[in-house]
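The complex appears here minus one protein chain, its other protein chains still in place.
When the chains are written out, they are named A and B in that same order, and each has its own residue count from 1.
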Amino acid sequence: MLLRRYSKKFLLYASVIVVLLWTLAPLYFLLITSLKQYVGTITFPLSWLANPFTWQNYAVMFTNYTQDSISYRFLHALLNSLIASSATTILNLVLGSAAAYVLSRARMRGKNIITMIFLASNLLPTVALIIPFYVLTVTYLSGWNLYDTNTLLVIVYSSFSLGLVIWIMRGYFDSIPAELEEAARVDGASRIVSLLRIILPLTAPGLLATGLLTFLTSWDNFVLPLVLAPDSHAYNLPFFIYSLNGQYLHLNNEIAAGGLLSAIPPIIIVILFGRYIVSGMTAGAVKG
Amino acid sequence: MKQKWMQLLLGLSTVASLVAPASMANAATAPKVVLKVLYMNQAGYTTTVLRQMGKQFQKEYPNVTIQFTFLPYTQMHSAVLTSAAAPTAQYDVVLSDLIWTGEFGSRGYTLPLNSYIKQNVKNANQIPQSVWNGFKVGNKIMAMPFLANFQNFYYNKNLLKKAGFNAPPKTMTQWLHQMKVLKAKHIVQYPYEDSWLQAEGLVCDYVRTAGEFGNGNLFNANGQPIMNQGPALKALQWMRMLYADGLANPNSLTADEPTAANAFASGQVAFNTNWTFVTGIMDTKSESKIVGQGVVTTFPVAPGTNKATHSADISGFQGLAIAANTPANLRPWAWKWIQFATSPAVQAQHLHSQWPVWSQIANSPKEKKLNKWASVYQQNLNSVYNRPVIANYLQVSSIIQQYVHEAIAGTIPVKQAADEMVQQINQLKG
Partner (left out) sequence: MSLSVPVGQKPPHRRITHRLFLALSSEYIWFYLLLIPSIVLLVCVVIIPMVFAFKMSLGNTTVVTVGGKGSIQSVWVGLQNYVNVLSSPYFWQAFRDTVYFSVVSLLIEVTVGVGIALLMNQKFFGRKVFRVIVFIPWAVPTVVNAMLWGMVFDGDNYGALNDLLLRMHWIQTPVIWLNAAPLFQGIPWLSNFVSWLGGSVAMNSMIIGDEWRTLPIVAVLLLAGLQTIPNEYYEAARVEGASAWRQFRAITVPLLGPILSIVLILRTMQLLRAFTLIFTLQQYGLPILSIEAYQQAFSFGNFGTGSAISFLVGILSLLIAVVYIKRLYKEEM
């Protein structure tokens, strides 16, 4: 019996260690690669310490700021990623939660169908939309000069998050009893005021979760900038990392450094707010 | 430290001002011209070199502002396509890889430059005919040659010496023998690595190998595909043999050019056939473990072939072209820029970064002093074969890539792969 208990414990901790290794070993490898000199990445046998060591790969991302330098492109990409992701998040939260509120409260025929259409739109594959987006932007709408702008990216990213925001937020609004609002409105508050002052604070966890999800999805987007904004005006971090993989040298050490830097914001978000994101997803998209 | 932060802040504010909708051009009072130029992020003529050229040009023509856009190679073609689809060109001057010549020429995405060249380019014959050919569709010249990239045969003299060879192979038989000895003596696990990833680089290596066996023509004079006969078939058999006998590193099948260069620079393989950038890498301490060991030479060829050149190479030329939807008032300026950037005078200033297209500079004492392999370079450049100039090249290339890859990996027997390749390409046309 004792033996069985110990072997069970052993099995438990062994599995924990295996999962930890599987999760962390690639990250560790990325970290040491980012701290190696280039020759260290093509040496056999491979060093599993950062050997020969250098900070240079991180330094180039921030110093020697001149036109076209790596730091120039990195900081541009960082700023573009921040702008596009934040703008998408704000736009989607404002539009999405407003729409979700109406779809939750209105006594309106077909509101379930509308919600479903929104949700379905969110599930379309990127390729199904990217070809028409591209053609429309460069031809019929070319006068608007949208190609290669953050504006275009924000609009297009929205097509891949608005549905989710509406779906999740509707779930939150549905869970708040209408009586709370009625009470406020009896006291003279208009619908908008009651929405802003009473309902929104109650749905804060939902807003946080959907906001972060939208931000993470936008931050991660690669295909859309690849096709719609490859130029220096709007290209984002994933595209920057991709283009570091130059035609004449694979600077794995620099790619690793840039990659880790661009992964830091989402990693922090996941560590700090992971629970909210999961509860948001389970409350909305994955009704459980 | 503080300075660095200031730099960063400064940088960020510049970025912010750039991202904000700029309207610099509108504010100008004098009739100004903004020329939008699409160029590739690459070694040799780097973005920095291009900016320098741009500044020089603007000194000469103060009314012209050049706006550069730099993209990775994989995005270049679709960017030109985008630009051609817009009512007015997004890029007035585009860098044109020679493999797009057929498409751009036959579909009219860029303008023929014949009249410009005839009027303005002196000594056009100083650019080798092989270079001009890369940019010709019929009689139309679709781009002005800008840079002459081609491959070299690289070997590691220390490894060869260990195997008992004091000279590089001159014929395919010698090369095969050297590789076998290197492997048999366990000097290296794999003597050779090439870039056979299913991508454009594979077609380059295929055409070059066919060239080494006689000629690099994948199509005959009537435009019929001929991969299932003659040198092209021999090339496929050769590549398959190197892979099957363990003479080529199997990683070649997933390697692009930089990966193959890495293998050579790490000292893992003795031979590499690659673009000229390897010359710089192999002797750079931070990028190579074989400093001083790499040698550049001509390609071995099958006995009795390539008698005039004693080498066989593949072209990777790039030219500058004017987009067909560039507004008429911009076209003369677009040409002025092209003429400037491709001129012998400007190219002579950047000899350290790129092999020039002009023979008189390539043969100049300055170049010989800068590049100790200059005569080998010249010989290799003179022996280039071009990939086919056809309108649907990218589609044909994708079929070639697939079947050559499968033939090397052995999933389809060589002859069958060649036959199917020909059949698929014929179907494309029909």
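The rule we apply is simple: a contact is a pair of C-beta atoms (placed from the backbone, for glycine too) under 8 Å apart; a residue touches a chain by one contact, two chains touch by 3 or more.
Keep in mind it's a predicted model, so treat the numbers as computed, not measured.
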Touch as defined at the start, partner being the missing chain; which of B:S78, B:N120 or B:T171 qualifies? B:S78
Of A:L49, A:A178, A:A204 or A:V223, the residue touching the omitted chain is A:V223
Which of B:K55, B:R107 or B:H177 sits in contact with the chain that's absent? B:R107
Mind pulling the chain A residues that touch the left-out chain? 12-13, 15-16, 19-20, 22-24, 26-27, 29-30, 33, 41-46, 95-96, 98-99, 101-103, 105-106, 112, 114, 116-121, 123-136, 138-139, 155-156, 158-159, 162-163, 166, 180, 183-184, 186-193, 197-198, 216, 219-220, 222-223, 227, 237-239, 241-242, 245, 252, 255-256, 259-260, 262-263, 266-267, 269-271, 274, 278-279, 281-282, 285-288
Where chain B meets the left-out chain, the residues are 74, 77-78, 81, 83-89, 103, 107-109, 189, 197-199, 249-251, 253-255, 259, 262-263, 266, 268, 324-328, 392, 394-395, 398, 401, 405, 409, 411
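To be clear about the criterion, only the chains that are shown with their structure count from here on.
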Centroid spacing, where centroids are CA-atom means, of chain A and chain B in whole angstrom: 37
Of chain A, residues touching chain B in the complex: 37-39, 42-44, 62-63, 65, 67-68, 71-72, 75-76, 79-80, 83, 134-135, 138-139, 142, 147, 150, 226-227, 230-234, 242-243, 245-250
Applying the document's contact rule, which stretches of chain B touch chain A when the two form their complex? 4, 7-8, 10-12, 15-16, 18-19, 40-43, 47-48, 51, 69-73, 75, 78-79, 82, 85-88, 90, 257-259, 261-263, 265-266, 268, 275, 277, 281, 286-289
